[in-house]
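Notes follow the structure.
Shown here: the complex without one of its protein chains, the others still in place.
Letters are used for the chains, namely A and B, taken in the order the chains are written, and counting of residues starts over at 1 for each.
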Amino acid sequence: MLSKSPVDMKMLLLRVEELTVEFPAGPGRKVHAVSVVSLELNRGETLGLVGESGCGKSTVARAIMQLPKPTAGRVLLDGEDLTRLDRGRLRALRSRFQIVFQDPLASLNPVRSVGASIEVPLRELGGMTDAERRRRAREMMTAVGLDPGQHYGRRPHQLSGGQCQRVSIARALMTEPRLLVCDEPVSSLDVSVQAQIINLLREVKDRYELSLLFISHDLAVVKNICDRVAVMYLGRLCEVAPVTNIFAAPAHHYTRALLAAIPRPDPRHPLPETGLLPGELPSAIEPPSGCRFRTRCPRARSLCAEVQPELRDIAVDHQVACHFPL
Amino acid sequence: MTSPGNRLLAVEKLCVTIPARSGMLRALDNVSLSLEPGRTLALVGESGCGKSMLCRAITGILPGRAATNGRIVFAGQDLMTLGEKELNRFRGHRIGIVLQDPMSSLNPVMKIGRQIAEHMRHHLRMSAVQAMERAALLLDSVGISHPAERLASYPHQLSGGMRQRVAIAIALACDPELLIADEPTTALDVTVQAEILNLLSRLQQERRMAMILVTHDLGVVAGRAHETAVMYAGRIVEQAPTVELFTRMRMPYARALFEAIPRIDAPPHLVLKAIGGQPPDLAVAQAGCPFAPRCTKARERCHREEPELVAAEREDHRYACWFPCEGEDLC
Partner (left out) sequence: MAKPASDQRIPPFIKGVLHLSFLFAAAWLISICTGAVGAGWWAGFSPDQMDTARLAAPPGMGHLLGTDAMGRDIASRLLFGARVSLIVGFCAPTIGLVAGLLLGVPAGFHGGRIERAIMTGVDVLLAFPGLVFLLVFTFAFGSSLPTLTIGLGLLTAPRFTRVARANTLRFVDREFVLAARASGAGNLSILVREILPNVLPPLLIYMLLVVGYVIIAEGGLGFLGLSIPSPTPSWGGMMAEGREVLDQSPHVSMIPTGVMFLTVLSVNLIGDRLRSRFEGRDAP
């Protein structure tokens, strides 16, 4: 399923194996937030992780960041398993993978100037004078489109949402990471600002040779910035494919329902189809047996309730977890 | 355009100013619009453009310190002249409102059946039994399965989509002539969004209600509103029948907004046409067009004189721009 030849291993930056995150929910019950999710991210690639609320995509992001460690599974960054590291080694490696959060204002310490917040990762890294840190922070601010002369000493509440998000991105880039996890980075922003930040992410990715894990519920944004896309539902992966394939020819019924529901700003385009996704999202504490999507799937058969579908190849680089894909 | 006699709602030169720490914010600046029975008007804009403030003005729930000017004429009555008691006959009764976050518009410690019933009994004369029966009917009409059992549920026991359906049921309970939906689907997943919007359209047609649909998402508007008005900095900057607006956007902000949205039909890795800068500070009075500082087409006149909202080629297509865009068929 996820085999790579030795040559390809050089390209591989992040490999997530059977990631599982469970939370206690009362005596003997657990929330199965993420169940056995496996992903791969190559160098220089942007992988999108999409799904609706409750699918576990943000939980995957935080588990990869070891904030906190997942319940089970492995997270291999450049071959090193982050879940098995002791605290000291993990802290040392944190410079290699960083995260940008959804809420721009909440990501910044309200009592500190944004310039000082940007410096924090360098301070933890150590080995630099104050002046050197400040210089680098100011440089990075310019690189993300903020004027350090004006904004360095400002507090987060004095900046707009878009500016705060630029600060978060600047902070994440300070240690020259290889992997940037973006957890719904534009969902809280206005439309006009969204476009600015998406363009900025694209730009910094090229400039600093990053690999991005881009989490979002907005498929149009994902299509714009990602190379490959993974779709999640109720803690499991449904489909993983290159971006053009998944939008042109979705194989999983959930993906199709998701795509059909997107409104188009075109009055001549027919309205989004409804009825492809009947019913409600099941509880994550007692997810349906077998395929978790079967309670809402128009093609569900008895096999779907008995056997859990695993991700398997149906085309080059296109995997789907379904017994009866489209 | 409609003859004045036919209009259900007419907002005339509405100005709302709110004192804030940084100065007097001009939240709404000379806004005028009208709506006939049975028609849907979409208000589109980003945060701070005034669309929510306009809804609050119509329903009379502006912050206490606000200064107002202008008229809001609903079914022949100027709502601005009414006191709280009289406004209550309109609010929730002849004018229904659905807000963005159903979790905060529903009382978390009251069963939903009771919330609907109490709302009705407040406005209409009804026994408790009658109100509950009607509540069950309402839940059914908004697409909630097993309505009689659901009456006993608390809001937290329902999903986001279902809560919003309940909020819609409450808004429609007294058969309003006008429904104001302020970002009704923004907090919902995209698959639920389509259902809720379809529900609103269907109910509107069945009951021949007028509807004001407020959203920041141009995709939501297409196909669901007869007319669309784009707002910026407390003003309407362009307004037209929806199809006309999407094919012939004239005001540069409207166009820029349209072009900044990532499109699902577009090829991947397209560099988006972002709008530079930020929305204006409403506390600072500016000469000229409010969008001029960010407009790629702005010329000297734009910074000096504020353009009026006027109709040019078609009577029903108004826009406020000295140098409007040309061209057709943007979609």
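The criterion applied here is as follows: contacts are C-beta pairs under 8 Å (C-beta built on N, C-alpha and C of every residue); 3 or more make two chains touch, one makes a residue touch a chain.
Fair warning: this is a prediction, and the values are worked out from it, not measured in the lab.
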Listed residues A:K57, A:R94 or A:R228, member touching the removed chain: A:R94
Of A:D78, A:D103 or A:E310, the one touching the omitted chain in the full complex: A:D103
Sole contact to the chain not displayed, among B:S22, B:S47, B:N69 or B:S104: B:N69
Contact set of chain A toward the excluded chain (per top definition): 62, 65, 67, 87, 91-92, 94-95, 98-99, 101-103, 105-112, 117, 120-121, 124-125, 156-157, 168, 171, 175
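Everything below uses one rule, namely that only the chains that are shown with their structure count from here on.
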For the chain B and chain A complex, residues of the former touching the latter: 46-47, 159-162, 189-191, 193-195, 197-198, 216-224, 242-243, 246, 256-258, 260-276, 278-279, 331
Chain B partner contacts - residues on chain A that touch it in the complex: 52-53, 160, 162-163, 190-196, 198-199, 202, 217-221, 223-227, 243-244, 247, 257-259, 261-274, 276-277, 280-281
